[in-house]
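The structure follows.
Just one protein chain is left out here, and the rest sit where they should.
Chains here go by letter, A, B and C, matching the order in which they are written, and residues are numbered from 1 within each.
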Amino acid sequence: MAKNTTVEEARAAIEQDFKQGYDLPVYVYKPWCKSCEICVAFCPKQVLEMGEDRKPRLARPRDCIRCRQCELRCPDLAIFVCEEKAK
Amino acid sequence: MAKNTTVEEARAAIEQDFKQGYDLPVYVYKPWCKSCEICVAFCPKQVLEMGEDRKPRLARPRDCIRCRQCELRCPDLAIFVCEEKAK
Amino acid sequence: MKIHPAYEMLRPDKNFPNVWCPGCGHGIVQGAIIRAVQKLGLDRDEMAMVSGIGCSSRMPVYCDFNSLHTAHGRAIAFATGVKLHNPKLHVIVITGDGDALAIGGNHFIHAARRNVEMTVVLMNNMIYGMTGGQYSPTTPIGKRASTAPYGTAERDFDPCSLAKAAGAVFAARGTVYNAAELEKLITQALAKKGFALVEAVSPCPTLYGRLNREGNAVKMMQWQKENTVNVKAAEKLPPEKVRGKIVTGVFHDAETPGYTEIYDRVIAKARGA
Partner (left out) sequence: MKIHPAYEMLRPDKNFPNVWCPGCGHGIVQGAIIRAVQKLGLDRDEMAMVSGIGCSSRMPVYCDFNSLHTAHGRAIAFATGVKLHNPKLHVIVITGDGDALAIGGNHFIHAARRNVEMTVVLMNNMIYGMTGGQYSPTTPIGKRASTAPYGTAERDFDPCSLAKAAGAVFAARGTVYNAAELEKLITQALAKKGFALVEAVSPCPTLYGRLNREGNAVKMMQWQKENTVNVKAAEKLPPEKVRGKIVTGVFHDAETPGYTEIYDRVIAKARGA
């Protein structure tokens, strides 16, 4: 299992990733993910797949319809759907 | 309140009374009666009245219809309706 | 027969009159239980009467059955043990509203859930009689008790609804005024193979009646007479005509295997049968 982190550390790491140009619709905070695969199994558009690290990865990001089913069903609060970018 | 008696004593006393010629439709075993007046109040034929000793007495025995309401409602099992005499 | 028909089922060596206050309904319930047992032709030795603590719980002392007078609220737990040890016994639990539903509430709902075969006769006088008139889980909201001089702030349980929701196969209510109906309900309950509740509404003139200015035993019985409606009639009436009244009759009657029956199947499975 991942090393323990606090909410503050999670925030900081996520902010850092976004600063470095993350712009996919769904964000996975891997240190909190326990690899249950619920998000992958119930994504209605097969946006997610399990990666080699046994964490979900965005295989088909353009198919995401932002339904938030992955976010609502993640038992670890480790995945969320990003807001659409203001253009 | 009446002196305490056992079921055996009650039986013996009642048997004795019957031997001595008791032949009314309703029998009150006074040592167990606590004078609550329920039997008097709910007799549909006003057969019973409270006596001077604050125990029920048969004021109008011939009116008894043997409905057993007094027996069913006595909280002290102190009153019962006798079987009709075989003639 | 020239002897009161109940006397053959009373303990010959116990002192009478019984311990209950003049006009207390509990003795009427005792009479109804004895007549129900006689009507079903059950032998005294087939009966086990188990009680907890409280006014009603004194009853097993007077009945000439196998009997067990246990700890406050725990009658149903002991009765479960009696039934599992000897499933042939007809187990009657004698309890009150405080004993069964306050301290004993969890035993009550869990025995109903497990459907342990027993008849629970719950004498509901809506107050703690033995200990001085404290309010109980069935004291109606607003009514006075020694611990509620301004009226209780708590709503009351409906023991029959609770038993049904918890899993009982039989739930019925009678009054001591209508002792014949009560006897019939207890007879039905004794014939069930599962957890069967009979709630017997039984006046406490000494405490409840006095604190709530409801008069003596006769007046409280008269109130029952005038304010009881049968469940079948109640279903056809608008709710405001039923409010504040005692609804009597059978509320729930189902057929589900009892706990000892299912437990026997587990034993058979474990033995590889």
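Basically, a contact is a pair of C-beta atoms (placed from the backbone, for glycine too) under 8 Å apart; a residue touches a chain by one contact, two chains touch by 3 or more.
Remember, it's a predicted structure, so these values are computed and weren't measured experimentally.
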item	value
Among shown chains, those touching the left-out chain	A, C
Omitted-chain contact residue, chosen from C:Phe78, C:Phe157 or C:Tyr177	C:Phe157
Interface residues of chain A (partner: the chain not displayed)	1-2, 4-8, 10-11, 14-15, 18, 27, 29, 31-38, 41-42, 71-80, 82-83
Contacts of chain C with the absent chain, listed as residue ranges	102, 105-106, 109-110, 113-115, 137, 141, 150-151, 153-158, 161-162, 164-167, 256, 259, 262-263, 265-266, 269-270
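Criterion: only the chains that are shown with their structure count from here on.
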item	value
Touch-based graph of the chains, sorted into line, ring, star, complete or other	other
Intercentroid distance (Cα basis), chain C paired with chain A, Å	59
Chain B and chain C, separation of their C-alpha mean positions in angstrom	27
Distance from chain B to chain A - Cα centre to Cα centre, in angstrom	86
